[in-house]
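Written out below as structure tokens is the structure these notes cover.
All protein chains but one are shown in place.
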Amino acid sequence: MHESAFLLGQVFNGFSVASLFILAALGLALSFGLMRVINMAHGEMLMLGGYLAYMTLQIVPGPLGILVAMPVAFVGAGIVGGFLEFAVIHRLSARPLDTLLATWGVSLVLQQAARNMFGAIGVEVTAPTWLNHTVSIHSGFLSGLDLPDTRIFILIVAAIVLGLIAALLNKTRLGLYVRAVNQDRPTAAAMGVNARLIDLAVFALGTGVAGLAGVILALLGPVTPTVGQSYIVPAFLVVILGGLGSLVGTTIASLIIGLFTALIEIFVDVSVAQVLLLVFVILFIQIRPQGVITVRTRALEG
Amino acid sequence: MTFQKKYIFAAAAILFGALAPFIINPYELSLLGRFLALSILAMGIMLTWGEAGILSLGQGVFFGLGGYALAMHLKLEGLNLANGDMPDFMVWSGVSALPGFWYPFANPYFSLACVVIVPGAFAAAFSWLVFRRRVGGVYFALITQALALAFSTLLISQQAYTGGFNGLTDYSTMFGIDITTEYAARYIYWITFLFVVAVYFFLRWLLASRYGVMLRATRDGENRVRFLGHDPVPYKVVAFGIAGALAGIGGALFTLHAGVVSPALVGVVPSIEMVVWVAVGGRNILWGAIAGTLLVNFAKDQISSAFPSLWLYGLGALFILAVSFLPAGIAGLFRPGSGEERVMRRILSRRKLSTAE
Amino acid sequence: MNAIPAPILMMENVTVDFDGFKALTDVSLNLTPGDLRILIGPNGAGKSTLCDTIIGRVRPTSGKIIFKDQVITNLPEQEIVRRGICRKFQTPGVLPTLTVFENLLVAGRKNRAWYRSFTTKTPPAETARAEEILTQIGLEDRRNIIAADLAHGEKQWLEIGMVVATDADLLLLDEPTAGMGPTDTQRTAQLILSLLGRHAVLVIDHDMSFVEALNGYVTVLHQGQILAEGTVAEIRADAQVTAVYLGRAEDAEPAHA
Partner (left out) sequence: MAMKKFGTAAALLAATMLSSVTVAHADGTVKVGVLQSLSGTMAISEVPLEDAELLAIDQINASGGLLGKQIVPVEEDGASDPSTFAQKATKLIEEDGVVTVFGGWTSSSRKAMLPVFQRFHNLLWYPVQFEGNECSPNIMYSGAQPNQQALPALTWAEQKGYKSYFLLGSDYVYPRTANLILKKHIAHDGMTLAGEEYVPLGGTDFSSIIAEIQQSKPDIIINTLNGDSNVSFFKQMAAAGMTPDKLPVMSFSIAEPEAKAMGPSLLAGSFTSWNYFESLPGPTNAAFVAAYKAKFGADSVVDDPMVHGYADVYVWAAAVKKAGTFAPLKVRDAAVELAAQDTPLGGVGFAANQSMYQTGYIGELQPDGQFKIVWTSPGLIQPVPYDPLTFPGKVCKIPH
């Protein structure tokens, strides 16, 4: 394998990891922008998506099962997320730090529930055979570069999800309301926008995307009660880097973190890479505390 | 609670604490000792979270720094360094000579100083880097959580220097005295108890000082304080630094009681559990932080063996219920209708999100 | 022509641009020491942005702000306060869990170094001054209750008291009568008038009865630009002002109720 192919392979891996982060962090970022609360049980929405995929594949086996599982997981996680917003987060939304702790409690309960229902050891979602190939390049300076179909598939899913959400936010009436509440909640409410409903809808949408991400994760790893925990800390870092609730910010931040991790792992092992990532984030906020995308408004935080 | 009752309760608690070695059996004493060590850390959380409004999900890091600073000394005690002796785990990790940064820890006084200074200074420096850029609130909580993850990962991966996943264990003497005897255990308990009392009165004084007022002012309205001409950053950094140092002291004492310090105590999950002790006890009341720590840990000790899965549901429910319905904690129950409970409710409900309601 | 004292604050051609939206365009304004200035204008005219710009919360895109002959345009917020400008915010910015008296003490600390705070003793001069202000704002009987328990009007007065306690030479008061009834409004006007001489005061408001009670020199801001300046009577007579501000404000009133 050429050095150039290896390097390009790592860049591709960076994009592939970044696309996972996008899917995992998008919902967090959207509801954080809107309500300033972080849902610590967001990782458990990924887990839920994974288990829903597992159950769907029991009913719809075969090559297209995974395509059925994605909408199922989206809707299922969205409903659970909506309930969570209604039952816990909305009640506490004036106290962001307490919301954080309460949702951590929710995540413990959900993990234990999954353990009791499906067993601690986890379940298996087998990738369909049409994803079991690689795109290989055999000649030229990139010879030896192998791009697994699964990872290409993930990139495509992330791109489609991003595109749909962008269209939803920019082209629809719901999106208009979301942007209105995002910019100036009291005024939007005064203009007759039901801010309460918008919160609920966006939160459910965000958790739905997390459920979808859970299906994707199931293609790469096991579905266990704690699967969400391994993705949640990087997702939080994406939110910190991304800036308030911005789609573009979340995407760029995911790419920064994905590429940073993939490229630094050429030189150091994964454990050290994790530490360096935190150092990078701390340094980053020295330069841009407001995240990659700043919306300069008059509504500075009181 | 009336004025007199309050003092009778306080005197009884102190008396019981001081005489505990003669009242309860050695095993119960060892539990009480280690939970009291944890309560020193909890008082630090009360200072940052309750009084300064800074939620840290990474207190385990400072706890670990204190614990490891002491444990490094304990591992070196009794070794002949001039002879090329090394702690056992270094040998099987393929290290050929004791790493340089371990040497100073052979001195017990250096080690004890590090127990306080290293976590305190690191906490202060870390929080300064974040607060100076006016990053706070939820962001700070998430960054400290990432810190807890990074720190435990680093400890585990640098096995040759830290003992890795196993941590540091199997120590026997300090200052040449056998610390594993029942007799020594009593003294370690008393030292712990003294620290708890001393830290309690120190924090009482601190919170009553002008600094305490400024800290609460910063929590109430950071921008208001800034536009009154004060720089809020140092107040927050000092609070976080003190909390870090207290966590370090707690970690060192815990290490003495438990006989082991390991990454299992410093990661994401233990760090966030520490917050629930204070949430249950009362985030604005010092004795609440101590009571909450003791209550949750004794409950965990009893319940988790008999009903392990129940414990996890219970812990989750505890998080949800404590912050939703009991923002001033159990201690707040003793002051219904006045004081902290009411104040907490007020400031907590200050920021209503939806004006449409 | 009378000799005009040197201005304490000069804003020179200040422009503030929020991603293409010009909140302030080329605003120039001079304030006299110890004097009163009233800033009025319809919602969104840029009144609060003007205050924000003076105290460093918003940085001007272009232009200069000079205070006591020194440029303060890019100083940190707390440094601007230390030079002698203090502001009351639109929504009361009292510290809710502190007592009324503690609020005043926090505001009135002379030595603001953090490392000087590790003491339980307050300098007697600061205590005395706080007591004095407490009387001035009429909250003597509320001394030891927490600020969160004050009535809305009382919070406004407390915050004015805090601003006064900093001993700033220039006080910016953003809508000090918001949410007040007529009696309290008149009382607030009296309070503000009692501050003049010792402090220069810039008041933002749009309650005309309050503006008349203050009876100071008025600047009208409209769409980020200065529309007119003059006495209350002159402004009342200004047809342009009536058209853009008074008329429209009444039309717009129900929408903001």
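Things to note:
By written order: A, B and C. Residues from 1 in each chain.
Just so we're on the same page, a residue touches a chain if its C-beta (ideal position, glycine included) is under 8 Å from a C-beta of that chain, and two chains touch if they have at least 3 such contacts.
The model shown is predicted, which means the values in this text are computed figures rather than measured ones.
Put simply, the missing chain touches A, B once the whole complex is considered. Contact with the chain that does not appear here is found for just one residue of A:47, A:219, A:237 or A:292, A:219.
For the chain left out of this panel, the touching residue among B:76, B:225, B:265 or B:323 is B:265.
The residue from B:16, B:165 or B:183 that touches the chain not shown here is B:165. Contact residues of chain A toward the unshown chain are 1, 6, 9-10, 13, 16-17, 120-124, 126-127, 131-134, 136, 144, 146, 148-151, 217, 219-222, 224, 226-227, 229-231, 261-262, 265-266, 269-271, 274. Chain B meets the missing chain through residues 25-27, 30-31, 34, 88-89, 91-94, 153, 156-157, 159, 164-167, 169-172, 180, 254, 258-262, 264-265, 270, 295, 298-299, 301-309, 311-312, 314, 321, 325-326, 330, 333, 336.
In this text, only the chains that are shown with their structure count from here on.
Measuring from the averaged C-alpha position of chain B to that of chain C gives a distance of 44 Å. Here the spacing of chain A and chain B, counted between their Cα centres, is 32 Å. Touching two or more other chains at once are residues 221, 223, 350 of chain B. With touch defined as above, residues shared between interfaces to two or more other chains in chain C number as follows: 57, 89, 93.
Of all residues in chain B, only 205-206, 208-211, 213-214, 216-217, 219-221, 223-231, 234-235, 238, 343, 346-347, 350 touch chain C in the complex they form. Chain C meets chain B in the complex at residues 55, 57, 77-78, 81-82, 86-87, 89, 93-98, 102-103, 105-107, 109, 112, 114-115, 117-120, 122, 146, 148, 162, 166.
In the complex of the two chains, the chain A residues touching chain B come out as 32, 35-38, 88, 91-98, 100-102, 104-109, 111-112, 115-116, 185-186, 189-190, 194-196, 199, 229, 233, 236-237, 239-240, 269, 271-272, 274-275, 277-278, 281-282, 285-286, 289, 302.
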